[in-house]
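Only a single protein chain was left out; the remaining protein chains are all shown in position.
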Amino acid sequence: MELKGRKVIALGERDGIQGGTLALCAGEAGAQVVLEKTYCFV
Amino acid sequence: MAESHSPGDLVVLLGTPTAESSRLYAITLRTGDPSWAGALAGVALGLPVYHIIEEEVKRQIPAATYEEHVALMEMAMDVGDIASAVSAVREDSA
Partner (left out) sequence: MSKPTSPVTLARPVVRGVRYFLAHTPGLVRHGSKPARDIAADPSLAEAIGANLRDFPAAAAYPPNRVLLGALHPDALSGLPRPWFDHRGEDAREGPHGEIMPGEAFLALLKMCDAANLVALEEGFTARQQQALARHPLITAQDRERLGQGLPEGEIDALLQGSLPTLPLHDGEGVRVGCIRADHEQDDTLAAGVLLENLACKATAAMALRSLLTGEEINPGKVGYVLNSGEEAVGDRYQRGGGNLAKAVAEQCGCGEATGVDVKGFCAGPVHALVIAAGLVASRVFDTVAVVGGCSLAKLGMKYRGHLNQGQSILEDVLAGAAVLVGPDDGRSPVLRLDALGRHTVAAGSSQQAILEHLVARPLEGLGLGFQDIGKYATELHNPELTEPGGSGNVPELNYRLIAGLAALRQEIAREDIPAFVKAHGMPGFSPTQGHIASALPFLGHALDGLREGNLQRAMFLAKGSLFLGRMTQLADGMSFILERNSGVEADS
């Protein structure tokens, strides 16, 4: 699965890898982040 | 939101910290769940779901970036279990 040129939905978790970090990494891999969310379940 | 992008383009990237939560997300996004509210409501079913710590994702991210932003979390997670859980859901629905 190639991230370059792909559109990414970044679903993060507060106590895991948060949305912002996923978006940063996906961006540097050449993807376009179309949705960034962070969830929290406690 | 889903309407403005063709489904083939979209991929989901997860940052969930456990195998169980990763599996639940992956299944929910594959099969759809009406209670999945907010921005994801109506997102096309059957999106491929990956986790950032999976080797095939990780190797596409510049090493320095991964080291600075993800490496610590990776140490605290069960990487093997998470990767297995997410890829199993992809394989099941293939």
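By letter and in written order, the chains are A and B; residue numbering begins at 1 in each of them.
Going forward, a contact is a pair of C-beta atoms (placed from the backbone, for glycine too) under 8 Å apart; a residue touches a chain by one contact, two chains touch by 3 or more.
Values in this document were obtained by computation on a predicted structure and should not be read as measured data.
Residues 12, 14-15, 17-21, 36-38, 40-42 of chain A touch the missing chain (whole complex, contact as defined above).
In the full complex, chain B touches the omitted chain through residues 17-18, 20-21, 23-24, 68-73, 75-76.
Just so it is clear, only the chains that are shown with their structure count from here on.
Contact residues of chain A toward chain B in the complex are 1-4, 6-13, 15-19, 21-22, 24-26, 28-31, 34-35, 37, 41.
Residues 1, 5, 9-17, 21, 25, 38-40, 43, 47-48, 50, 52, 56-57, 60-62, 65-66, 69-70, 73, 77 of chain B touch chain A in their complex.
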